[in-house]
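Excluded from the complex is one protein chain; the other protein chains are retained at their positions.
Note that the chains take the letters A, B and C in the order they are written out, and that residue 1 is the start of every chain.
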Amino acid sequence: MKKLINSIDHVVDEALDGMVLAFPQYLVRVPDTHVLARAVPKAQGKVGIVSGGGSGHEPAHGGYVGYGMLDAAVAGEVFTSPTPDQVLAGIKAADHGGGVLLVVKNYTGDVMNFDIAREMAEAEGIQTGTVTVNDDVAVEDSLYTSGRRGIAGTVFVHKVAGALAELGASLEEVAAGANAVIANVASMGFALEPCTVPAAGKPTFELAGDEMEMGIGIHGEPGTHRMKVEAASELTRHLFVKIAADLELVAGTRVVAMVNGMGATPLLELAVMANELGRLAAAEGLALEQVFLGEFMTSLEMAGASLTLLRVDERRLELIGSSCDTPALRQGVKFG
Amino acid sequence: MKKLINSIDHVVDEALDGMVLAFPQYLVRVPDTHVLARAVPKAQGKVGIVSGGGSGHEPAHGGYVGYGMLDAAVAGEVFTSPTPDQVLAGIKAADHGGGVLLVVKNYTGDVMNFDIAREMAEAEGIQTGTVTVNDDVAVEDSLYTSGRRGIAGTVFVHKVAGALAELGASLEEVAAGANAVIANVASMGFALEPCTVPAAGKPTFELAGDEMEMGIGIHGEPGTHRMKVEAASELTRHLFVKIAADLELVAGTRVVAMVNGMGATPLLELAVMANELGRLAAAEGLALEQVFLGEFMTSLEMAGASLTLLRVDERRLELIGSSCDTPALRQGVKFG
Amino acid sequence: MDEAEFCRLWHLFQEVIDGNKEYLNSLDAAIGDADHGTNMARGMEKAVAACDQPEGGLRVTAKAIAMAMLSTVGGASGALWGSGLLKFAAAIPEAVACSDREFAGAVDAFVSSIRDRGKANLGDKTMVDVFLPARDRLIAGVEAGEALPAIAEVLAEATAAWALETKDLIALKGRAAYLGERSRGHVDPGAFSSSLWFLSLSRALAERSG
Partner (left out) sequence: MDEAEFCRLWHLFQEVIDGNKEYLNSLDAAIGDADHGTNMARGMEKAVAACDQPEGGLRVTAKAIAMAMLSTVGGASGALWGSGLLKFAAAIPEAVACSDREFAGAVDAFVSSIRDRGKANLGDKTMVDVFLPARDRLIAGVEAGEALPAIAEVLAEATAAWALETKDLIALKGRAAYLGERSRGHVDPGAFSSSLWFLSLSRALAERSG
């Protein structure tokens, strides 16, 4: 295992300090925690947004702290959900009297740790709400299991919830907007190469030279099945078909897309995938309103990509496209 | 070799279309070329800025086309400098009557192909200037050799030249500003894992499980020497010491830094490196005015990083920090 | 059970978790995210420190261990162990020792909490597959007047077997559930680490009786 780190035990701590060093205009670290909060807190009375999860998904989640998105991001150890005391610290940092929305990805660990934190926060008199993102269509949904996972679609939830909060919406309104995103977003990904969790020291799975994993999550887990590597056109189609079926997309549907790299896939290749997406959308008659292309929700140095589609109406498209200013996503530059 | 592509011959072509699909507000493709130009050209009379080189360095160079940076980017095949006819097409796209500045990285191929294109452009009556970036301190400088390579420092040249051009500076003034950056910038990088050029099909070099290459360029070339992998603190110090010596940095010097990932190194790890940079700068009494952290000039899926330091005065710091709006770099978001 | 035995249990658990860290990670790599050993080991290091400064009484010590695990383990196991042990602490007497029945009652509170929080049923391929039958056997043994060390010895062996039996199951809860049919053929890491807790319990009590 070759990693640009000093020690397994300090990688998250040092990385958080590194983020603050690089983005002091956006981020402060809540002392003695793994919480990154806004350097310039939003106005009193507005709803705060907290997200988080294990580390290793950078730029998620600290990269989305700033105007128009999150108020605080809570970082666990690599691929391990943060503990309730850390989440509570995030909630407190994000609380400006208007209540706090927790954006949680649907993993048992995340759900339970955020739940415990929420109980603690409510006990301290902070009004909270939770939305649970479960956009991964690779996984069968069922009432009897843990349901679907939350993956890259989470970024769209951050964006819309953050935009609404900035506009002064109430906690209920912000949660409703976030849940509307969740109801209209679907994602799926694959891996060409695995990643190595520093503490584990070896790849989470092994692939032959012509093999890949389809339907992976964002924690280095194996996917739904192993298959031979295919061309970008085939792989993109595979994801697109599953997602389009899940969202019941028809000709004329307006969508926003995200082509997301898992960590080690060059932007050159992600752009090839975006091009394929464009072809597929055109063939289906979809209105591709905005395409996010880059690394938004990664799995350390995993090679691979995920595709996310979000069905939008005029209002949701506006919220997706509105100004935001964070380390990882900035929109609405003023010229001159 | 596992790549998210359709065919080796079409990867650049398809990726360019993918970039336009994702960033239509920024980019258009000049028909029948590998040139990406601004979707909204700058005003008549202002100096145009053209950069480019082989593909595989994404987001360079197309990612920097937009307000405050480039007017056109010319993409060669992967790691192969573009041909003169392509560069000429870029120059024409960037020409708005104020002359065109070519930002060239100091590689024989780039220098010669841009030179030939410049001769062609001058023959067609377009006023041009060239600046040659040679920031890589891994390589000994000598009048008898090819000199130093141009690497990630090129992004600072784009930024300052682009900002000056936007302000209405003349071709001579823009070139002078760019050359001032070149005189004050130094970089160096290393690789933990090599990359694979699609057409070659195998890694450009091989490393044992505990080995790395120090002093690499951005084309998968081997570096200046091979060594055992060291901790992030040691590796950052190694680069810092070479760069600081080259720039003759002393306590109180004001610098802007870039911690740049080569392609497969997670932002988590790059942030650890940024943290080390902060410690080193503090120990030396340097004033670290701004830190760029992320992937700015990559080598496909190479694992590793480079460090760049730029000495700044008040004016140059302003130009680095001023508004820009491109696919890969946006600064100066307007709120509300 | 007295405080010394209780602390001995946690010290032994810490040791055996540490010794099985890589193995637990490898179990988790097969059907999860390869961190269960790391998570538990990180938590236990903090937990035994809480044990080293007993501030008097089982409840205080148990609560300190609970808070240590809650704030260091993370993941699904951290939430379950941490919040479960808080309920355990609330159920156990404040005194420096407790009866076998009181201990069994605290374990019952722990198991109920895990089930409330995690919603897993028997056969879902989780730590519940170890803790649920173990709790039942523990309560039954205490009711029948068996000595705690003897019950613990039985449980050490039984829980090891129950943990291994998770191998044939399809996971329905936790991260492994996303693998569906592919989760079959691998032992559940949380079930295995839970069986180690009963192994530690039996060893701690064997030292007493031995």
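Assume contacts are C-beta pairs under 8 Å (C-beta built on N, C-alpha and C of every residue); 3 or more make two chains touch, one makes a residue touch a chain.
Given the structure is predicted, the values throughout are model-derived calculations rather than measurements.
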### Task
List the displayed chains that the omitted chain touches in the full complex.
B
#### Entry: Listed residues B:39, B:200 or B:231, member touching the removed chain
B:200
### Message
Touch as defined at the start, partner being the missing chain; which of B:82, B:129, B:189 or B:261 qualifies?
### Response
B:82
### Task
State which residues belonging to chain B touch the missing partner chain.
54, 76-86, 107-109, 112-113, 115-116, 136, 138-140, 144-146, 149, 197, 199-200, 204-205, 217, 219-222, 224-225
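To be clear about the criterion, only the chains that are shown with their structure count from here on.
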### CA centroid of chain A to CA centroid of chain C, Å
32
#### Entry: Euclidean distance of C-alpha centroids - chain B vs chain C, Å
54
#### Entry: Separation of chain A from chain B, taking each centre as the mean of its C-alpha atoms, in whole Å
28
### Query
Where does chain A touch two or more other chains at once, residue-wise?
78
